[in-house]
Structures are given as structure tokens and as C-alpha cells.
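All protein chains but one are shown in place.
The block that comes next holds chain A.
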Amino acid sequence: MDIQALLDLADQQVEVSRQIEKRKTTLRGRTQINLFFEPSTRTQSSFEIAGKRLGADVMNMAVASSSVKKGETLIDTAATLNAMRPDIIVVRHHAAGAVHLLAQKVDCAVVNAGDGAHEHPTQALLDALTIRRNKGRIEGLTVAICGDILHSRVARSNMILLAAMGAQVRLVAPTNLLPPGIARLGFPTFTDMRKGLEGADIVMMLRLQRERMNGSFVPSVKEYFRFYGLDQEKLSYAKPDALVMHPGPMNRGVEISSDVADGAQSLIREQVEMGVAVRMAVLEALASHLPNG
């Protein structure tokens, strides 16, 4: 299934989710395990709701109180879960490549819900859906991804997806927050927000982790906000009809000001709604490939 078709399917799920009767039967009888090694509010609940709306039995593994905390390796955990015969495992892990490793050890479908600083594919899909619904297209748009790109799986997945769909993706960050050698991937990079946002249709802000704010990668919150935080003034460098996105959770007053986050150009709340729809679409698309399917 190509990406546009997947997004078309997601558009249908939006309608389903807006009905009173939200339940479908696509995954009736199927077992979905949400295995989150990293705390997550919106992604985990989004996958849980998506699975339930498609009729699956959804179980959230509480890793904090599980055998993992008792020292079990990732592969042993995978083998244990596999023995319980799930149909889908949704995995979030703090190490890049961990989801890939786990997928090799189980017989069911595995959905990557974020692995380290590597990828977060459903986030990119929901961003693409949000953009497409608001701009009518993705091809030809200029998308500025701004902030902590170095540590961001959201940035990497969006770079791949949006570029594949024909957007002009550019990266805006202090060099310390840009992955070394990133320019060789062909994305224009900017260290100055004014230049980086010029002519942008979409301004995608990224979260800056607290431990990276105070002198290690950037000097301070104050300085970061002054030069890299999205406020009305910096947003004015982008196109007048530019739209603002953020994968959440936001640090207000760090990477984004409250008036921009809550302003007319913000799509941040809509992104959350699209998250459920996209995950429903992904799970539904998987349905025909499941074990015994």
C-alpha cells in the first residue's frame, strides 16, 4: 500500500472516530500488546484507542513493574511475549534498533512506536496526514523542522517521509543539535531561525529535553528561547499562511511560546486527533497480513 492510500484510509478513520459508534470489527479476536519501555502518554493511549476502535483486545505491558526491571533481556522478553501468541506488538524503546531486534524474535506483526533517536514512523504519518488535510497536498511545500534534531526520532521519520512525498524539507537548529554529517543527506541546514523559516509553509518544532538545556548542548533555556524558540516574531519570517506543528509534549517558553502554540496557525491539537486515525489505518492495513489471517 502506498503512502497516499494509507493516508486515504486514515481519512476514513477520522470519520469513524467522529461518529458516536466508533467500533469496527477489523481486528475482532486479535490481541495487541503495547510494549512501552519508555514512558509515553499520547502515543501509548493513541495506539490503545486505535486498537480498541478496531475491535482488538489491547493489553498494555507495564514495563516499569515487569520482568524487564528484574533484569530480563529484550530478547527474552520478546520470546516470553511471543509464547502468549499475540497478533500485534506495538513497541517503544529507548535504544535505536531495539524494535528491529525484537521483530526478528517474534512471529507476529510489530509496529515501531519509536526507537531511540532512530524512527517514529506513525508520528511522521500523522504529521503528513495533518499537513495534507490542511494544505491539500504535501508535494512542493517547504517544511522547516526546527530544534533538537540530533536526538529526535520524529525529525528523522519526517525527513524521510515528507521528502519522499515531495516536500522541501529543511533543518533549523544550533549545530550542536544537528546530527554530524546530516548535510550530506541532502537537506539544507540553517543555524539561524530567520533564514531557516523564510518561505516555510510548515514550521515543525521539536521538544528539547530538559537535560540538554543547561550548558551541555545549548547554554540555557533563556538563550534557547531567544534564538530558537518559536514566537510570533520568528513565525513572521515564514509564509503568512504557515502552519505550526509540534509532536508534543511541548515545553512552553522553551521551544515554543504559548501564544504561538495556542494561536490560529497552530495544528498541534489536530495532530493528536490525526494520531488515532493514522494508527487505526496502520493497524487495519496490517490486518490482512496477520498470523492465520
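The rule we apply is simple: a contact is a pair of C-beta atoms (placed from the backbone, for glycine too) under 8 Å apart; a residue touches a chain by one contact, two chains touch by 3 or more; residues count from 1.
Operating definition for what follows: contacts and distances are computed from a predicted model.
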Can you pick, from "Xanthine dehydrogenase YagR molybdenum-binding subunit", "Dihydroorotase", "Protocatechuate 3,4-dioxygenase" or "Simple sugar transport system permease protein", the UniProt protein name of the chain not displayed? "Dihydroorotase"
Of A:Asp11, A:Glu72, A:Glu223 or A:Glu273, which sits in contact with the chain we cannot see? A:Glu223
Which of these touches the unseen chain: A:Gly186, A:Gly215 or A:Pro240? A:Gly215
Determine which one of A:Gln12, A:Thr80, A:Thr175 or A:Gln209 touches the chain that has been left out. A:Thr175
In terms of residues, what is the contact footprint of the unshown chain on chain A? 174-176, 191-192, 214-220, 222-223, 226-227
